[in-house]
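Okay, structure first, notes after.
For this view, one protein chain was removed and the others were kept in their places.
On to subunit A.
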Amino acid sequence: MDAFSKLPEAINELVAEFSSDPVFGTLDAGLTQYSLWLLIAAVVLLIIVGVFVKKQTLVPKGVFVNGVEYVVEYVENDVAKGVVGTDWRRHFPFLATIFFFILVNNFIGLIPGMKPGTGAIGCTAALALVTFIYFIYFGCKKHGVLGYLKSLAPAGVAFPMNVFVWVIEVFSLLLRPITLAIRLFCNMFAGHIVMGSFSLMATIFAQPLLEHFTAMNAVGALPSIAWLLILLIIYVVEFIVAFVQAYVFTVLAAVYIQIAEADAH
């Protein structure tokens, strides 16, 4: 099949398109297409929250207010109260902001022609770094710097062993922002690559039929229907992934905050 022979090259081109390109400036100082969409998502988030604050009443009315409030309550109950515990109110602004920031970015990226800000490692690394510094800050604030460093090793372990465990825990601690950043980036990046691949396949298989309508080309275009159906399913799954990844990032941030502030490990 001619279409299959074109596929590797087309996939390579697709992956290249997903690489960061500066819209203006360079990759060191400027804005890439991901940064641009991230800034647009940031503005959208501000507008959404602004409109919500203005429309929020004691008795919520309308799909928009109820929908946003449902998500806010979800973050409040399932993430802030459920994971952080009694001190949830202090950390709610950070957790809610990071959740909505990621969520809006993820959803913006699902609109055809747009890209998710979270589809670039630079953006997810920034969020992960802020999260890392945030929970370290609160850990140090609660226990003191030395106290926090000591608290990394579990209590009750004998002397030579506790040093070994402490070193492992420090590595684990340092890996947290990296895993946070890479998990979110890879999920969004890979999801878009998969969606792009299936849409490419649907196009490549249907292209001969669109150019010359023959029975042979029509038979050759039949797999396009399957690719389109799979694309639709993946698109729906990506909506779920967009929400789940925002949730996972926020829950992990809440868990790290809770661990950092916990009295004993």
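Rule of thumb we're sticking to: a residue touches a chain if its C-beta (ideal position, glycine included) is under 8 Å from a C-beta of that chain, and two chains touch if they have at least 3 such contacts; residues count from 1.
In the analysis below, contacts and distances are computed from a predicted model.
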- [ ] Refer to UniProt and select, among "ATP synthase subunit b", "Ion-translocating oxidoreductase complex subunit A", "ABC-2 type transport system permease protein" or "DNA polymerase-3 subunit delta", the name of the complex member that is left out.
- [x] "ATP synthase subunit b"
Task: Option touching the unshown chain, where A:Phe92, A:Phe107, A:Tyr148 or A:Phe249 are the choices - done: A:Phe92
TODO: Give the residue, chosen from A:Ser35, A:Ser197 or A:Gln245, that touches the chain omitted from the document.
DONE: A:Ser35
Task: Residue among A:Ala126, A:Val194, A:Leu209 or A:Val248 that touches the chain left out of view - done: A:Ala126
Task: Where the missing chain touches subunit A, by residue - done: 19-20, 22, 25-32, 34-35, 38-39, 42, 45-46, 49-50, 52-53, 56-59, 69, 72-73, 76, 89, 92-94, 96-98, 100-101, 117, 120-123, 125-127, 129-130, 133-134, 137, 181-182, 185, 189
